[in-house]
Structures are given as C-alpha cells and as structure tokens.
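For reference, the structure discussed in these notes is given below.
Heads up, one of the protein chains got dropped from this complex, but the rest are sitting where they should.
The chains carry the letters A and B, assigned in the order they are written, with residues numbered from 1 in each.
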Amino acid sequence: MSAEQNSPEQRRRKHPGSLAWLRSEQGAVRTRSVGRTVVKVVGLAAVLFWCLFPFFWLIMTSLKQGDRALNSPDIFQGPFGLGNYENVFDQNFHLNLRNSLAIAGMTTIICIIIGSLAGYALARLPLKRKILLLSGVLAVSLFPPVALVPPLYEVWRTVGLLNTWEGLYLPYTAFTLPLTIFILTTFYASIPKDLEDAARVDGATPFQAFYKVVFPLAAPGVFAAAIIIFVTAWNEFLLANTFAPRNPEVAQTVPVAIAAFTGQVEFQRPIGTITAACVVVVIPMIIVALVFQRRIVAGLTSGGLKG
Amino acid sequence: MADHRATADDDGGILVNGDKPPRPKRGGLSERALGRLFVAPSILLMAAVALFPVIYAFVLSLYDYTRRQREGFGGLQNYADAFADDRFWGALWFTLLFTVASVAAEFLIGLGFALIMNQAFRGRGLTRAAILIPWVIPTVIAAQMWFFMFNVTPGFINTVFGLGNFNWLGQEGWATFAVIFADVWKTSPFVALLLLAGLQTIPGDMYESGVVDGAGPFQRLWYITLPLLRPAILVALLFRTVEALRVYDLPQVMTGGAFDTESLSILVQQYVVRTPDPGYGAALSTISFVVILGIGMIFVSLLGRELVLERTTER
C-alpha cells in the first residue's frame, strides 16, 4: 500500500486533508455547488427519515397511555403521559442499567486490552501459522449460540458463575474477542511500518514501540472496536437470559429485564413499558457512542506521532 | 500463565544467542516471544470459554436420543437425518438468502453512512447520532418493534403509506423481505462505524492527487477510497456475514419462522430447547458451524493475505 511510503511529517501535514478535499471542492464551481447542496440536503433528509422514523414511533408509543392508544396505528392518538416511564422505574430498572453498564464496561476494557496485544502481535510480530491462528480465533465465535448454552450452563453452575457479573462478561469477552482482534489487526497493519522502525532506531523496545507509537495511531480502530464491543455486550440477550434470568439486584441485564416485562393481566403485551424502557436505554447509549465516535473521527488528527 | 511462556521463549533465545543478554535484543526471537506473550491471554480466554462447549456438542451429536433420554451411540446417524430433512435444506436456503441480501444491502447503506459521517457539515452531530440509533436498540426489542410496524394489526406501516391491509408478514416472499429489511435497518450502522474508522486511515494526500488528476467523486470513490478501505471492508463483511448466518431473533420474533423464514439457528433452537433432542440439535449446530466456518474461511484467506502474509514476509 502506498500509504506506507509517507513519512511521518507528510502524514501529519496532510492528514486533516481527508476532510480538506471536500472543502477544496466546495468553492470550485458555484453553480454546481448549489445543485450539490440540494442533493446533499435531500440525501440527508432521506438518511434521517430512514434512521429516525421507527425511533420516532418508539418515542411516541412510549408516551401513550392506555391500551387502545398504545395499539393504535395512529401515532398521534392520545392520551399521552409519562406513566410508562414510571412503570419502568418501578421495576428496579436502574439496577438493570447498573448491571448492564458494569458488564458491558468490563467486557470492553478486557477485550480492548488483551485484544490489542493479540492484534498487534498478529499484525506486526513474527508468529508462525498466522492464518491458522486467525481462523482459530474466528472459529470461536461461529458456533450457534443456542447450542453453547446447555454445556456452559452446567459449567457455570458448577463453578458458581450463574447470576454474577463475571458469569456474563467472561463469555462476552471470549465471544467478542475475535471481532476485536480482527478489527485491531487491520488497524495495526495499516500503520506505516517505518514509524515503528524509527522509534526502534531511537532505542525503543518493541513493547515501547507498540504502546507509544502504534497504539495511539490506531486510535480510530480502537475506539470503533470499543463502541462495537460495548454495544454488542449491552444488547446480548441469549446468554444473559440463561445465566442471569432474574433478580435485577444481582446481575439481570437490560435486554433481559425488558423482555421480562409483563402486562397487567395474562397475555397482555406491555408495549408501552417496553418502548419506554427502550428509549431510556437508547439515550445513554447514544451519548456513549457519540463520545467514542468523536474519538474515531478525531483520532489521527489529534492523536500521536509525537512519540 | 504468561510468566511461563515468556520464560520458555527466553530459553529458546538463550540457545541461539549462546549467552543470556542483559537486555533482549530487537532480533526476531525476542519479538517472537513478545508475539506469543501478546497472543496468549486472548487464546487462553477464548479456549477456556468456547472450546469445551464445541467439543461437548460434537460428542453429543454422535449419540441417539429420544427427547432428553440417551438411547446409545448413533455414529453419524444424526447427520444423515439432518441431510435427509427438507426443513434443514429450507432453513439453509433461507439463511443463505438472508445473508447475501442483508449483507449486500448493509454494505451499500453502511458505506453511504460512513461517507456522510466522515464529512464536515452543519448538523453532523445530529446526523451521526441518528445513524447510530438503530444499532443501539437491543435486537430483541427491535424485532418486536418491526413486528408491530409491519404486521397488519395494528398496521403502522400500512397506515402511513396507505397500503390498506397488505399482509407483509403473512405471505411468502414479503415475510422474507420484512425480516431482511429489519436487519438492514438495525445493522447498517455497524458496517458504517467500521468503515468510518477505516476511512480515517486513508491519508488525505491520496485525494488531493486524485483531484489534481481531475478525478470525479465516483472515480475517487472507486479508484482511491474502496481499494484503500479494502481491509476494513473485508472485516466488516466477514463479521456481518457470520452474524447473519446465525440470525435468530429477528425471524423468530417477527414471523416465528413461518412463510419460509426459518433460519438454521431457529431450527437448532427447536431441537435444543423446544422439542429437545440434544443429539440431533448438536448435529445441526455442528453442520451450521462447518458451513459458517467454511464461508468465514474465504474471508480470512483474503484478509490474511492482505494483513499478515505481505507484511511478515517483507522482512
């Protein structure tokens, strides 16, 4: 790849240009740019509609009161109120949020730490049979999850991991590591080799070269991986529903709690509470994702190259 | 654990270098030791959690069961039964169809999203948040939501688009479409995020030289962006593909597997949970595993050549 031919100085100088090439164009031809603006606005509107329209339905439904409003196809049929949100928090939902936050957080931290090491080794260090290793790593995540559950349940029961945070974030880490390793391997591999060599010439050990030079440069990949791990662990249902199906005080996670909501009477579907809980869950997730994502986009421009 | 490995590798170093160096050199050997040390924790954790159940399932698949009672050793009978079962082939067909259609659509939409998210424009914060929303909704709930939206009763989509009582989920073909549609909506942001991160590693001067050469936006996309994005694209496609091949929640919640929307995982779930036959369920799981691994291997060999081999053979 020709990217590798760039010296560090060139990269630093030109990198912000990934946005600059757009800007340099905007002033080019005025008449063309009006047409482009229209296309952009229309395109943006389409994107927003695609993404937000179902979410809008979700919010409207979560605000509706009473069975009939909830089940009406007309999203503006009232009465409206916050009753569903009250119901959600009556069911110890804040404890579920705490559990999910802890479990997804731990999964992310462990995954990034040990996945970074493995990814770097696979991308940069001499190891035998890398393809085989990569395949083995991938294979881990491919077994149908539902078939993993009965044997794991027996082991977890014996070891005492049922209804614990560890019982969830350990398997989450194991099953998310393949994705982490693949993402990070890709990103480490895309970082110019000469940067590292330069660091070595300056007397850095391979480990120093890794965490002072390579790791910061891989920041977009690391943060992308972190969001993905976090969201995957946060949304996981099958294992959570098997290993910690009840008791928000201990380890029941958010998706399990939402799926366990019941109506007032047998058979009734608690669509209002479900949608309200969903909105409650999505808002902090968006904040987390936005913060991380800013790091993805800002990664290379503000990050390293100083070491 | 890591301790032992490091020592063992250092010993290897001693053999070659003859003398224990006060500080390891930056030669191949100490790097090799570091490599093993770095890979070890991941491999150990994954093996500890995932290896046992897979072996367990494979052993189970060789036994004959009546419901939960083990009847004896059955050899490969469960596999033969699976290959003779029309439902297995139906599920395999739907799973492949679902995978190809949803991954293709997710890639196109995800790439579009990534290009948008990568631009500087007013309101990009809102746009980025909006793009991520579908993906952070838990799948089980997203599936229920789309059931509600597509189903004739209450018929939200039909009302909004004035389609009367169009039965999306109650007829062959459209049921498949609805499930794929919901998956594309839900998972495109995943692809977008990975590609967005990939876009950051493309140096800006690549584009500048493209502009100087008079390349239009599509030419730049085709000749500059996509080739440089190749590793990120492969990773995104790989993981979307293996995920899609194991799809469970969406068809289960939206159609219950009716109208030819039964996926392999739904079939496995039936024999593991609903009508337990651990041997047959394990055989179906193993077959799915082999199919998925086979498809995954194609990506790995493409990726591997790209990432690993080129670079290590350089030296």
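Simple rule for what comes next: a residue touches a chain if its C-beta (ideal position, glycine included) is under 8 Å from a C-beta of that chain, and two chains touch if they have at least 3 such contacts.
Convention: contacts and distances are computed from a predicted model.
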item	value
UniProt protein name of the chain not shown, from "ABC transporter substrate-binding protein", "Alpha/beta hydrolase", "DEAD/DEAH box helicase domain-containing protein" or "cytochrome-c oxidase"	"ABC transporter substrate-binding protein"
Where the missing chain makes contact, among the chains that are shown	A, B
Selected residue (touches chain absent from view) among B:62, B:258 or B:302	B:258
Residue of A:57, A:93, A:143 or A:165 touching the missing chain in the full complex	A:165
Absent-chain contact - pick from A:159, A:201 or A:250	A:250
Positions on chain A contacted by the hidden chain, ascending	66-68, 71-72, 102, 105-106, 109-110, 113-114, 117, 150, 153-154, 157, 163-166, 169, 205-208, 241-242, 245-247, 249-251, 259-269
Interface with the undisplayed chain - residues on chain B	2-3, 6, 23-24, 30, 34, 37-38, 41, 67-69, 87, 151-155, 165, 167, 169-172, 255-259, 270, 273-276
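Assume only the chains that are shown with their structure count from here on.
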item	value
Inter-centroid spacing, chain B versus chain A (mean Cα positions, whole Å)	14
Partner chain B, residues of chain A touching it in the complex	1-3, 6, 10-11, 14-25, 40, 43-44, 47-48, 50-52, 54-55, 57-58, 71-75, 114-115, 117-118, 120-127, 130-131, 133-152, 155, 170-171, 173-175, 177-179, 181-183, 185-187, 189-191, 193, 200, 205-207, 220-221, 223-224, 227-228, 231, 234-235, 237-238, 254-255, 258-259, 271, 274-275, 278, 281-282, 285-286, 289-290, 293, 296-297, 299-300
Chain B - residues contacting chain A, complex	24, 26, 28, 30-32, 34-39, 41-43, 45-46, 48-54, 56-57, 112-113, 116-121, 123, 125-141, 144-146, 148-149, 154-156, 158-159, 185, 190, 193-194, 196-208, 210-211, 228, 231-232, 234-235, 238-239, 242, 246, 248-249, 264-265, 268-269, 272-273, 278, 281-282, 284-285, 288-289, 292-293, 296-297, 300-301, 303-304, 306-309, 311-312, 314-315
